[in-house]
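Note that one protein chain of the assembly has been removed; the remaining protein chains are unaltered in position.
Entry: chain A
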Amino acid sequence: MKRILSSVTDGKGFDIGLVLLPLAFLFIMSGLPLVYNVVMSLQEVDMFSLGSFSRPFVGLKNYVDLFSQPETRPILLNTALFVSASIAGQFVIGFGLALFFWMNFPGASWLRGLFLVSWVMPGLVVGAIWNWILSGDFGVLNFLLREMGVTDGNIFWRSDPNYSLWAVIIANIWLGTSFNMILLSVGLSGIPKDLFEAAELDGANAFQRFWTITLPMMRSTIGAIIALGLIFTLQQFDLFAAITSGGPNNASNVTQYWAWDLSFRQYDFAKGATISVIMIVFVMLASVVYVRSTRHEVRG
């Protein structure tokens, strides 16, 4: 008895307690809802059976139904395009800005801080502002493009099926770039300066230094950022709600918005849950990449 007690206050028992507490918290706050979501995707759920657990079990019918719907494939492709284009845009521009501010000119850190303003703004506000910028008849973006001679007519960013997904991607790149930049700046400042000095003495030019020192040294940071970016873009809902509502004709619809639409607009909770389960798989993959790329930080 005494041994157990002393082990709890100071020993193996204490360690186990430390692990169990957050695990229990995680299980209650994330694990249970996740499991519940999977269960719901295997049931037939409507508004009236939402409050009870005993619902007709339909096996994989929801999945089969979902994949036989004509809009499923385009929406999945849209999601892939949205995620890859957003991450690519955010990362490239963010990296460029991070390198720019790394040069440490007067006021660099101050300016870098200001860039975070876009990250602090709520998605719905960003969406409302881009809604105006992208507006077809009176939008600022169309005005600029026209005055610069890039286009002759107005582009209906929100209502033209060829452009509507790109309208949301542009807004999302703007929203996420500063976050990428800050994380990459932190990564850059962690590279020892003497490495560059040594390489410079050996006659490596700027491009070689970037390719052989900066990039390899940043590998874990980049992995983490891309994994986080995947999670953040898969979460991006506000911009769709504010700019295109997934339209026209699902041209800018993505899984996360579709799940909400099915659950809370058409009250088909089982299908909404089914889409969420499919998304969980992708987020899990991203999480594995994230955990693996940040693992050495914990050990160090």
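General observations
In the analysis below, a residue touches a chain if its C-beta (ideal position, glycine included) is under 8 Å from a C-beta of that chain, and two chains touch if they have at least 3 such contacts; residues count from 1.
Note that in this section contacts and distances are computed from a predicted model.
Not shown: a single chain whose UniProt protein name, out of "Cytochrome (Ubi)quinol oxidase subunit III", "Nitrite/sulfite reductase", "Cysteine desulfurase" or "ABC transporter substrate-binding protein", is "ABC transporter substrate-binding protein". For the options A:V35, A:L50, A:A80 or A:L215, the residue in contact with the chain missing from this view is A:L50.
Where chain A meets the omitted chain, the residues involved are 47-52, 71, 135-138, 156, 158-161, 164, 244-251, 264-268.
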